[in-house]
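Only one protein chain is missing from this complex, and each of the others stays in its spot.
Letters A and B mark the chains in the order given here, with residues in each chain numbered from 1 onward.
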Amino acid sequence: MYANPIAYVFSCIFVLIAHSAMLCNIWFNGKFDEPRDIAVLGAAVIILDIAYFVVILAFKQISYALDFLLILVLGMSIIFQSCFGKVGFDVKHYITCIVCLAACKGGYMLCRDHKLLQDKKPYIYGAIGVMVLITLVFTSAENMWIEIGSFTLQPSEFIKPLFVLACATSIADQQKKHKILIFNVVYENIALFCIMAVICLVQVKSHDYGSLPTFLSIYTVGFLLRICYPKAKFSKKKLFAVIAVLIVFVLIGLKYAPDYVQHRLHVDIWSDKTGDGYQQSQALIGIANGGWFGVGPGKGFLCHVFAFDNDIVFATISEEWGLMFALMMVLTIIIITAIPLVNPARSYFHGTMSACVCAAFIVQMALNIFGSCNLIPFTGVTIPFISTGGSSLMVSGLMIGMLMAGQSPVFKEHKQKKQEDSEPAWRWKE
Amino acid sequence: MKSIKRTQRITSLVILLFILGMAVLVFKLVHESSFYMMNSDKHELGFVYDRTGDVLFDGTGEGSYPDNYFLDVGNIIGDDSGQMNNTLVANNIEKLNNYSFSNGLIQDGGKAAIYTTLDHAANRAVYNAFGYQDGCVCAYNYKTGEMLVCASIPSLDVTKGYDNIGSFRPGTLLSKPMSGTVPGSTQKVSTVITALEIMGSSNLYAKSYNCSGKYINRTGDSIDCHNIYGHGTQNIQEAFENSCNPFFAQLIEDDEMPLDRIMKQYEKMGYVLNGGEPQFYEIDGIQCATASTTLEDKYQFKTQWGCIGQGDTLVSPMQLMMWESAIANESGKMTMPYFIDHVTDVKGHIRDKAKTRYSDKLFSESTASAAKQILLTNGADKYSYSIVGYNVGVKSGTAQVDEGAHENSLLVGFVDDPSFPIAFCILIENKDSGYLTTEQVAQVLLDNLKNNN
Partner (left out) sequence: MESLDLIFCAVAAAALDICIFVLIITAYREKRSTKKNWRQISNDMELAEQDKSYELGCDEVLIGRHASADIRLPDLSVSRYHAMLTVANGVWTIKDIGSKSGIFVNGELTREAVLHENDIIKLGNRRLLFRKRRDSRVR
């Protein structure tokens, strides 16, 4: 960015304009008790923006587009969440957004150097094991969260970034084949498959079917990219066989799923408006009520429905700000995931990481939006940056940090235990 | 490099699939939004008008109208209270809501409305003609299908609410033309059509049977005539005009009327036979019963009575009226009735303009012409003094209900005038409780429709 100060300044200005325009909209259309509420909210958002603009200068990055998009989305998210029901200021969400930004930078610092991560691979697998154990031991189907003081953490969320890292680090070792019995196998592939199976079982046990497709999508993308890795020999026949097996599994799963899952799959929300179909039918009514331009911030009725701020948040925003605004918010998140297309990573590790993160974000968003609008059965997943939820925001921040790392990678070989003389990169041959 | 490009392709594919899904979602939301609003408790309903612009239902609840203004249309137009499901408003409430996705819910000044084909003045006149007696009347234009009159007595004024619903007379919340009733001798129209279709008109006209007051059929049961002295030897026209039961019983037993063909013709006309699944016509969302009867053994009492007009036969007055259109049009195809002429949306734009539709062919044109002649001759011979000023083809009927405790009086027919093509069906329940006759009601009906034309 030091090469593009103009671009930096322009981006800052436009992000501030976008947020200010939203605040103006609240002033004219919103439902508030006194102007002081808007002033507090506006000040908080603008201060956070400016603070972040200053902080990112401290990080020598090649590409800052993701940072600006991130602060844009988080600012929008704070404004949305603070306006549900009545214009106010949601302090908890604000603090979790700051944590998200910090996690983003943390993820960035951690994942820039892929040789380091390759070396630390055993730690990654170990960490996954630990998180799985914590999930199994401390949580159950009724209560998916661990409470620490006044904050709740959802351990199964933290498995996601670790899983992405595991998939990404497995790429490089594709050429190390070992012979077990008569098969040539790569240890990493087997390990990943086992982890995937374990995660599936854990999710099934804790009845959190929402996160299952996300994990599956990460695994699938990693799997496909392993096939695309030049050295991995994988015949088309094997690919079709795997797809067929998968389809069979899905069909069996759907047929023999436990009762409450079957119920969720086959509910007709309009005939069961007060029972199982309540949230979805209210969400759809809310969207219809809002129309293209919404009823005005704070004037919606969906804030009285359970989980209005994370599971059906798309409908709540659609009702208060309009379907147009909600679609643009979705567009912003899509652009965030599409930035690696503009500036592709220059290593397989970072490329895989970016692709897995994109898949995770998009699948999660699709599950939330399509589920709350009754295109697919309702699951309780969150939209990456918009829904409240400390763990969700922190993990999303980490994953964005990974994307940023993919944009500004380092390629360093690490010094081994004995110090070697680093020869100059080129020398004229005598 | 190449594999980085593959990474990009996978990401693009995922993003593209998602965008497709979002497009489908937005499309679905915009199209189904009025359905979602109907399921909420936020309604801003508009008006229902008759063909002249007179109000039949005020969804805003704010207008003031003379007392009992909506009494005659209460159980066919209905309201949004949910008490009556088989009414026009209950089944078309989405069209009345002043809502569209682009405009949101408009509180005042929304122009959503349903314009019906009913003639409120004629409907009210016919309703009042019944006085304290119960029954129903339905009449429509058999060329276009526009419903003109649909009155069912007793009825209710929807603006008065349902607080005293316990004291409503039985049948208040129903529109009687839509549900099956015992047809009485009007059933003989169907039997004549069946005979014409199976035998042909020349063959049928050649048939003659004797009536001596009663007829013992081949299984030993007695079919009684309403004239205890009998009508003597008659042909089909005379038997039709006399409404002679023994003639029809012998006609059914005739070898040239095989049972399977009778059953086939009845089914074509819309009868549900021998306890099958009831069938319905849908008239702008309102369910209308067709007809049902039992035809098992044509030599047997129940089957014969079923073809004559009692037994297990039930026909709705609307169905009786619709058959008349197939005869009057001489095409054998019923003109399907409709209530809604057009709908205006919240901005006042006209949508859903009605079109004339016909049913499948129920019987041939020659059958229709012959039946038309029989009915017209009956009208000219027997009803020219009671229904004055119109060239009508009619059939009357007396139906025994409540196991013989009461009798209903029916009249079904059409006007043979290209500029005044009306088909009608009139039912007076418990005819002995008063002095009203179906011919008087028909006169009031036709006079009012003609005046308002």
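Basically, a contact is a pair of C-beta atoms (placed from the backbone, for glycine too) under 8 Å apart; a residue touches a chain by one contact, two chains touch by 3 or more.
Given the structure is predicted, the values throughout are model-derived calculations rather than measurements.
Colleague: With the missing chain put back, one of A:Tyr125, A:Phe223 or A:Phe325 would touch it. Which one?
Modeller: A:Phe325
Colleague: For the chain left out of this view, which of A:Phe32, A:Trp270 or A:Phe293 touches it?
Modeller: Here the residue in touch with the unshown chain is A:Phe293.
Colleague: Write down which of A:Tyr64, A:Phe163 or A:Phe223 is the residue touching the left-out chain.
Modeller: From the options A:Tyr64, A:Phe163 or A:Phe223, the contact with the absent chain belongs to A:Tyr64.
Colleague: On chain A, what residues meet the omitted chain?
Modeller: The list for chain A reads 1, 3-4, 7, 10-11, 14-15, 17-18, 20-22, 24-25, 28-29, 62-65, 68-69, 72, 76, 115, 172, 175, 228, 230-231, 291, 293-296, 321-322, 324-325, 328, 331-332, 335, 339, 342-343, 346-348, 407-408, 410-413, 422-423, 425-429.
Everything that follows uses one rule, which is that only the chains that are shown with their structure count from here on.
Colleague: Can you work out the whole-Å distance between the CA centroids of chain A and chain B?
Modeller: Once rounded, the distance between the two centres reads 60 Å.
Colleague: Across the complex, what residues on chain A touch chain B?
Modeller: It comes out as residues 217, 221, 224-225, 228-230, 270, 273, 281, 284-285, 287-292, 295, 323, 327, 330, 334, 337-338, 340-341, 344-346, 348, 351-352, 354-355, 358-359, 362-363, 365-366, 369-370, 373, 375.
Colleague: So in the complex, the part of chain B that touches chain A is made up of which residues?
Modeller: The contact residues of chain B facing chain A are 2-8, 10-12, 14-15, 18-19, 21-22, 24-26, 28-29, 32-34, 36-37, 39-40, 42, 99, 101-105.
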